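Removed: one protein chain of the complex. Kept in place: all other protein chains.
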Amino acid sequence: MEAFDALMAGFGVALKPINLLWGFIGVTLGTFIGVLPGVGPALTVAMLLPLTAKLDPTGALIMFAGIYYGAMFGGSTTTILLNTPGESASIATALEGNRMAKNGRAGPALATAAIGSFVAGSIATALLTLLAPVVVDLALKFGPAEYFSLMVFAFITVSAVLGASTVRGLTSLFLGLFFGLIGIDSQTGQPRFAFGVAELLDGVDVVVLAVGLFAVGEALYVAAYQSRLTETIETVKGSVMMSLEDWKRSWPAWLRATAIGFPFGTIPAGGAEIPTFLSYAAEKKLSRHPEEFGHGAIEGVAGPEAANNASATGVLVPLLTLGIPTSATAAILLGAFQNYGLQPGPQLFQAQSELVWGLIASLYVGNVILLILNLPLIGIWVKVLSIPKDILYAGILVFATLGAYSLHQSWVDLLTLYVFGLLGFAMRRWDIPVGPAVIGLILGPLAETQFRRALAISQGDPTVFFTQPISATFLAITAALVVVPWVVRKWRSRDSSV
Amino acid sequence: MKKFALLLLSLFALPALAQPSLKMMIPANPGGGWDQTGRGLAAAMQSGKLASSVQFENKGGAAGIIGLAQFVNSSKGDPNAVMVGGMVMVGGIILGKSAVNLSQVTPIARLTSEWEVVVVPAASPIKTMAELVKLLKENPGKVSWGGGSAGGTDHILAGLIARAVGVDAAKVNYVPYKGGGEAIAAILGGHVTVGISGVGEFAEQVKAGKMRALAQSSPSKLDGIPSLKEQGIDVELGNWRGIFGAPGITPQQRDALVKLVKDATETPAWKATLEKLGWTPVFLGGDDYGRFIEEDIKRVGAIIESLGLKK
Partner (left out) sequence: MRRFKPAEAALSLGVLALGLGVAGVTATLPSEGGYSGIGPNFIPGVVGAGIVVLGLWLSYEAFAGGWRNAPPDDARARGEHEFNAAAFGWITAGLFAHMALIGWAGFVIAGIALFACIARAFGSLRVARDLGFGLVLSLGVFVFFVKLLNVNLPAGWLAPILGTAGI
């Protein structure tokens, strides 16, 4: 009950008119910067953070919460409209979201993203309030062996994004795995595939890969094959709002995605990539319209977006209770909290309960402001699609190159961007799916690291993966996922042949 | 904007300007230790009216090698160009097989040091450093050390401790994590035996009683934690940070920079920065600093080799 009172007091402060104003300013700025193609939430938050420094801690916190949610939603907007995800967590959204936009359904796609983010954010905030101390103990049980088994599980599950041809899907995955190998080996410090180029020692940045494959690849493809088409694409078909059918298909996806996203956010090496892709895979499996996937299925937007937001809230559990940032954005959050005088760590909830509950209330209020501000804006965002192509793509590429250049202030990253652009062009032309490459780049290095860590700790004994209960559970589920459908198919085919 | 234009003009017209306008290379992205060092020092210079303006360039990545390469290549002979750097760079140069190294820039001054701490989770049966050493001697493979990146300060300390107690440094079972934060989870969860990081990184956990600090790497007792030396392990290691000048500047130009930095470290603004970030001032200027770096390169190089990392 004490927590409840503290939370209410937090709301009391967060709902003061002046603080609400800061919240609105934060959401607006966050959305408008986050919406720039190639500029992801981490970069947006990092850039806007100094603006909050001049406010008192409560005002700063709520403005910050606004920036955070605004940046995430802004990123999803660009992803859906322009197929240019600025961070790894919105790549799953790009798969169906941009298809919807191309079919003239950008409005409902943006709406399901906004409302789904709100629903997931609200539930996740409530879970954060109630469960933070319990969840964190469970999360700490995850060691290298558990992570590795989880990665195996994720790799198998995301085979749902492999696409029309198994061999081309696998090729994409392995290309991603290869890109993930570039740079300094985390376990021994050995440079691999960097060929003496200092910019490559840190590895291929997922932003460069995503922006290159999607934004630059898209520009090359559209210019090469579609620039002379005269007929205008119908930008908005039907209502910009969601139909009843859209609602019916979206809400179960939101809830499932929240259930997937929040726990992943809480484990101390989680991040939002795995849950967004898992949610995509789950929706594809469970949908009553699987044939729509790849052509703009609304569940494929609703799920990953909600999962992204739920995991973004889940990330606060290890961040607040242990002081562990689990994503790039979380690392910036940690710095911000310290600036506001919050010292995340095991003592935080006791020592600074007022500020913590203020933060949680701020996050909730920021979430509401986001919804209020962005639902009416959807009609305006959709108009971005009617900008003439020459201006639109020229603008996209100015921002895309800005994002890549800001990594090391070096032309090498721009060259890498172009190379990935060529790859993206080829992949689109010959129908090689892009998703697996991104998954390979993100999960590959994680899986390798955890595999080798687990074996180092066990001194080379591979049975650790089976003897530790959580790890063994994941492997068993994975095995079941592979074997059960196969057995069912066999059984059915025998059945029908009789 | 006009002000900037005028400044630039005056820079060409009056090279012997009383208050120089510095260009500072920070070979890391904004927010980290080097960035805080550089910006804190610049603020101190301005508060003491020692420099008229400081322009920053952040160029992060690869333990600072990318920024170092740019600094070496583009600021040759520029008496107003400085760069932040530190111990992490020493290891990074060796492991990254960098074409540029610290002997190509001009040492100006060492500024700060952050000491390292050795911890175990609260539930660990290991109570003291002596017990840890005993375990390490019995079976070095069974003691897994969780800390920052391979070949970084944390790894080097693990190697130095092992060597000091007579265990082959190559036998240390070091498990690198992405940084102190990720390592915290592994330590709290009991997935590794021991943890190593900067004192500040684990301070909250130690205060809350979730981790037990066994020793730290400063010369004497610190925050109630005994030093390694006090416990008979002859190891002292600070994650130092300092300032470098451009390659090929004259001794007079170098001395001017040393004096400028020294004056800056005596301002109240700098002292406030140190206080806020919990850093120990370890000022060392000019030639002394140069000799210190040479020693450190040798020491770090040798230990990295004995850790079995340098191929």
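Here are some notes:
Each chain carries a letter (A and B) given by its place in the written order, and its residues are counted from 1.
The criterion applied here is as follows: a residue touches a chain if its C-beta (ideal position, glycine included) is under 8 Å from a C-beta of that chain, and two chains touch if they have at least 3 such contacts.
Since this is a predicted model, take the numbers as computed values, not measurements.
Put simply, the missing chain touches A, B once the whole complex is considered. Considering the whole complex, the residue from A:F178, A:W251 or A:F349 that touches the absent chain is A:F178.
For the options A:M8, A:L130, A:M241 or A:A426, the residue in contact with the chain missing from this view is A:A426. Within the complete assembly, residues 47-48, 50-51, 164-165, 167-168, 170-171, 174-175, 177-178, 181, 185, 187-188, 190, 192-193, 216, 219-220, 222-229, 389-391, 393-395, 397-399, 401-402, 405-406, 409, 411, 414-415, 417-418, 421, 426, 429-431, 444, 448, 451-457, 459-460 of chain A touch the chain that is not shown. The set of chain B residues touching the chain not shown comprises 1, 3-5, 8, 39, 42-43, 46, 53-59, 141, 173-174, 308, 311.
One rule holds for everything that comes next: only the chains that are shown with their structure count from here on.
Listing the residues of chain B that touch chain A in their complex gives 30-31, 57-62, 65-66, 69, 95-99, 141-142, 144, 149-151, 173, 175-176, 178, 181-182, 184-186, 188-189, 191-192, 204-205, 207-208, 210, 309, 311.
The touching residues of chain A, when paired with chain B in their complex, are 46, 139-144, 184-191, 196, 198-199, 201-202, 268-269, 318, 322-325, 331-332, 334-335, 343-347, 407-410, 453, 456-457, 459.
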